[in-house]
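Only a single protein chain was left out; the remaining protein chains are all shown in position.
Order of writing sets the labels: A and B. Residues in every chain begin at 1.
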Amino acid sequence: MKRISALLLALVLLMSLAACGGGGAKQSAAPAPASESKAEGAAPAEGTPADSAASEWAPTENVTIIVAYKAGSGTDNTARVLTAYAEKYIGKPVIIENLEGGSGSIGWTALQQAEPDGHTLGFLNLPNFNSSITEGLADYTVDDFTAICNHVTETSVVLVKADSQFNTLEDLVQYAKEHPGELKASTNGKRASNHIGAQMLANTAEFQYVDVPYGGTADQLLALRQGEVDFSVAKVADFASFTSEVKILGVFAADRLPELPDVPTVGEQGYYDKWLGSSRCIAAPAGVSEDVVAFYAKAFEQIMQDPDYLKAAEAAGITTDYQGPLDTAAMVWQQQEFAEDLESAWGA
Amino acid sequence: MKKTDIGVVGFMYGVCILFFVLSLDLKPEAQTYPRFIMAVLVALTTLYVIQMIFAARRYGVTSGMEEIFAGFLPKQFFCILAMIIVYLILMYLVGFYISTVLLMVGCLLFLRVPKWQIIVSTLAIIGLIYGAFTLFLGVKLPVGLLFK
Partner (left out) sequence: MLETLFLMGQGFINALSPMNLLFAAAGTAIGIVIGCLPGLSAAMGVALLLPMTFTMAPETGLIVLGAIYCGAIFGGSISAILIHTPGTPASAATAIEGYQLTLRGKAGKALAVACFSSFCGGLLSCISLYFFAPLLAQLAMKFGSPEYFWLSVFGLTIIAGVSSKSMVKGLMSGAFGLLLSTIGMDPIEGAKRFMFGQASLYEGINTTCALIGLFSMSQVLILAETKIKERAKAAKFTDKIALTGSEIKRLTPTILRSWVIGNLIGILPGAGASIACFMGYNAARQFSKHKEEFGHGSIEGVAGPEAANNAVTGGSLIPMLTLGIPGESVTAVLMGGLIIQGLQPGPELFTRYAPMTYTFFAGFVLVQFFMLGIGLLGCRGFAQISRLSDAILIPSVAVLCVVGSFAIHKNFTDVVIMMIFGIIGYMVRKFGLNPAAIVLALILGPIGEKGLRRSLVLSGGSPAILFSTPVCWVLIGLCVFGILSPIFMNRVEQKSLEQAGGGDIVAPMED
C-alpha cells in the first residue's frame, strides 16, 4: 500500500511539473500579442501582410529563423529585437531556433537542409559563415543559400587601453616597427574575425606582432582591459559598456563612421583602406522561389523602418543596415572571395 | 592485485596509443599539449602497474571478476542495454514519442512490473516530457525519418 501511495504521489508530482510546464507555455505566448498592441497604429499596412508584399506568396504556417549561436549571444539578441516586430509584417509568428555549435556550422547545415518552402530562414554571420566553408567545417557552399536581405553591419576598429602609451595608430605602428614581435594583440580566436583585422593592419603597416587567441570577444577585450596585451581589434558594439576604458585608434572603413566622427580611418593613416567588419544577413535555403525572396525582402525592409523597431534597436546598440537581396548576395560572395584570398595574408 | 586491473591498465595504454596515432596528423604546434597529457596518463598508468606488481607480491593475485560482478545478471543487463540501443535507433526512424512508449512498455514488461504501474509510469514520463520539453521549452524532439 505504501508503495502504491508513493507511486501515486510521484505521479501527481510529475503531472504537476507537466502542468506547470503547460502554464508556462501560455505565459510565453502571452507577450506576443502584447508587443503587437504596443506597436499598434504605427504600421501603415496593419494586419494585411499580403498587401504589403508585392508578390502573392505569404507564409501559411509559423516561420522559423535559425540562429547559429546560443541564446543571449550577440546574434541572438539582434535577431530577437528584429523578430519581436516581425509578425505584423509577415503575418505569422516568427520563432527563433538557436542551433549553436561547430562555430556556427551546425546551424547553417540545418538551414541548408531545411525545406525551401519559405517557412525556414536563417541568419548568416559574415565572415564567420565564410570561414566555416574555407576551414572545411561544413559541406555546404555559398550556392546552397539564397540571400534575402542584410540586417546588421558592424565595423571593426583598432583599440588600445585608455592609459596606453599609444595615442595614434602612427605611434603604435612606429613602436611595433622598432620593436618587431614585441606588441601583443588579443583576438577572438585563431583566424577569427578580429584576428583578420589585426593581421590586415600588420600586413599593410608592415610590422610584426604576436597574436594571442582568447576564443571569444568578451575574453579578448577583458585581456586588453587587464593590460595583458597591447592592442586589439573589435567591433564598436562589443565595448559599449566600457567605452571609457579604451581608446579607439582607427576605423576599418573607407569613410569615417557617423557615430565616431573624430576617429580617423585606418586607410586615412596610410594602412588598410577597405572596409572590415561583420554583417548578419537573412538567408533561405537554395531553391526557394523568387516570390518568397521578394516577400521577405519587402517585409524585412518594412520592419527595419518601423519606428518601434528603430527605437528598440537604438537602445540595444544595433546598427541596422538594410540591403536588398541582390546587394546582400553580392556581399556574401565578396566576403567569400575575401575569405579565400586570406590564405596569403597569414604569411608564413 | 586484481586481474581486472590489467584490463584497466590496458585500456589506458590503448587510449594513449589511439590519441597518439591521431595526433600524428596535427601540425607540430598543436601536438605538444595533447602529447604532454598523454605522457602524464602513461606515467600514471605505469605507476599503477608498479603498485600492482608490489601488491601482487605482498597480497597475491585475485581475479577480481567475482567481486566486481557479484550478483550480475547477464541476461537482464544485456537485454536492457540492447533495448536502450534499439530505442536510439528506433528514435532515429520513427521519432521520439513512439519509441519512448515502446521502450517504457517493453522494459517494464521485461522487468515484470504490474500492468497498471506500467501504464501510469509511461503516461507520467510522456506527460512530463511533453509538458516540459515540447510545450514549455519548445524543444523540437526527433520526429523520425519515416515521418519527415
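Throughout what follows, contacts are C-beta pairs under 8 Å (C-beta built on N, C-alpha and C of every residue); 3 or more make two chains touch, one makes a residue touch a chain.
In this text the structure is predicted, and so the values were computed from the model without any measurement.
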**Q.** Touch with the omitted chain, as defined above, among B:I53, B:I68 or B:L146
**A.** B:I68
Q.
Applying the definition given at the start, please give the residues of chain B touching the unseen chain.
A. 2, 4-5, 7-8, 11-12, 15-16, 19, 22-23, 26-27, 29-30, 33-34, 37-38, 40-41, 44-45, 47-48, 51, 59, 67-69, 71-73, 76-77, 80-81, 84-85, 87-88, 91-92, 96, 100, 103-104, 107-108, 111-113, 117, 121, 124-125, 129, 132-133, 137-142
Q: Considering the whole complex rather than only what is displayed, give the residues of chain A touching the chain that is not shown.
A: 2-3, 6-7, 9-10, 13, 17, 20-21, 24, 27-28, 31, 34-35, 38, 70-74, 76-77, 80-81, 84, 96-103, 105-106, 109, 135, 137-138, 184, 189-191, 210, 212-215, 218-219, 222-223, 225-226, 228-229, 240-242, 312, 314-317
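Following the convention adopted for this analysis, only the chains that are shown with their structure count from here on.
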Q. Counting in whole Å, what is the centre-to-centre distance of chain A and chain B, each centre being its mean C-alpha position?
A. 38
